[in-house]
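As you look at this complex, bear in mind that one protein chain is not there, while each of the others sits in place.
Which chain is which? They are A and B, in the order written, and residues in each are numbered from 1.
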């Protein structure tokens, strides 16, 4: 791609070190890895010194770098440009085409003509696979389940019976959609299994990371709304709902019946308790542990969570407690002396 | 099913809004989702307002609801009734019958005639599969392993060599039984692998959630006793034992050689350290982190754990520490003044 075309397409400004020149961009990578023909980028001004030594042919940045020796592509949201260009320069490809006779397709299933079935994929009774969907080896689609148009199921990802996967979703390797929710009725002698009769619904453009598990509802459906992005090893319990464009980072756990708003972010290892509600736009820091509903938008840390800015100060204060204990003992002794003196 | 039969079978009391009528129950679901012909339920009196608007034909409850317009089925443990009826009204079914020629069965393996083998299941040398057991696609049973009568291995669940799965167990998708325990001997230059020669034993009626991992013992067997229920993404380390009817919720981690009693509950993300013992009936709250053995039954929270009732108060107190620091400084200054004055 020509750099000038990229500028037009991404609505970026172009600044040249001296006279404008045309540059052909073949790749996109970091300052350190870039070679001639690559567009590189800087999103963190900490790395500004590396700009001088990069071998890239042009640089993407949010703010013009004074005196930079490279043509600069200026855009207020460089990450968005990275995403857009990355998709064009390095499009996702699949090594298999067509529908392998080594895939198992139940005769009552419906598979679109343009769908790709790798060898050893499995499509159960009455399941339906949309146009341009891709099932890698060992992907499993259970009976009466649906995989929407353009969705990709990577190896050993599992869609259990009756679950619905929207269009353009991605299930990474080992993701499990629709395992049973965890519901048991304790009796004097036993733990009776409460049948998990519901399903899971992933709306369009939902991405589920490797080995993440989205449990089937007891009744109704565990639902991940449009554009939800889930990292690796995340657990979403039965009957939970996750609002549109919310991001759940690695190892987050969401208990049953929780209701997460839209455009939230839960950082790594955060946990949200049973039945808890989290308002739109809430940000949970790493390992935040939510034990009561959050209605006020903002950034939270800790368990129970406090506003993120307070958390760090609070941790700093807590380290002083052993010292406070000593100070109080000292104060008590002094006061006693004073009292004895009066 | 007739409501009157349900009452007899479950030993529930029946109360009608006016004259007794017969109702046929076809399904079981929540207040909001229920349609005519459904039995609904209320287990949390928070939802009592929804009772008025439900379309259900009858309601299950622990305590009679005064003035309710629906026939009421009264039982002290409604969850147990939900479990029992759910199993009858929505029995688990498997979409495949028989033993697929596309499954791989080693000639030295023994598979009961009534067992179901989906296409692409794998049964290794000398493995044995009990009557009515079900192996979904990509289920793996290693050499000399055993799967008991009526147990179900969902897609991509794995039973490594020599492990023993009891009767009526359930392994959800991606569950791994018998991966190597984590044991290495550090030397000056290396980390020598300590062979994990033991196995895993799941006794009868054990359920393992999606992507949970139960590691193989170094010697002997990692053991989950009768009726243990394990949620998704739980890790049980080598040589651990988990007592009968204990429940481990999502993302719980149990380190090697830990001994968990029977009828315990570990809530989501709780952790139990190496070699630690937990007495029967102990309840660990969400993310409790057990670093010393617990002998006194009760409910615990925090790391190290404290009785759950204290934990919330303690967290509340800790938030006051920055304020305490100021107060102490103030006290010190005042006291100094007084001392200077005397």
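Observations on the model:
Definition applied: contacts are C-beta pairs under 8 Å (C-beta built on N, C-alpha and C of every residue); 3 or more make two chains touch, one makes a residue touch a chain.
None of the values given here were measured: they were computed from a predicted structure.
The chain not shown here is touched by just one of A:71, A:174 or A:256, and that residue is A:174. Residue-wise, the contact with the chain that is not shown comes from A:210, picked out of A:51, A:210, A:224 or A:258.
Contact with the undisplayed chain is limited, among B:166, B:271 or B:286, to B:271. Within the set B:12, B:128 or B:211, the residue that contacts the chain not displayed is B:211.
Contact between chain A and the absent chain runs through residues 28-30, 32-33, 77, 79-80, 82-84, 86-87, 90, 92, 95, 102, 118-120, 136-138, 154-156, 170, 172-174, 207, 209-211, 227, 229, 231-233, 245, 247, 249-251, 268-269, 286-287, 315, 318-319, 321-322, 324-325, 328, 331-332, 335, 338-339, 342.
Against the chain not shown here, chain B presents residues 104, 106, 120, 122, 124-125, 138, 140, 142-143, 156, 158, 160-161, 174, 176, 179-180, 182, 184-187, 190-195, 197, 211-213, 215, 219-220, 233, 235, 237, 251, 253, 255, 269, 271, 273, 289, 291, 303-304, 306, 313-314, 317-318, 320-321, 324, 327-328, 331, 334-335, 338, 341-342.
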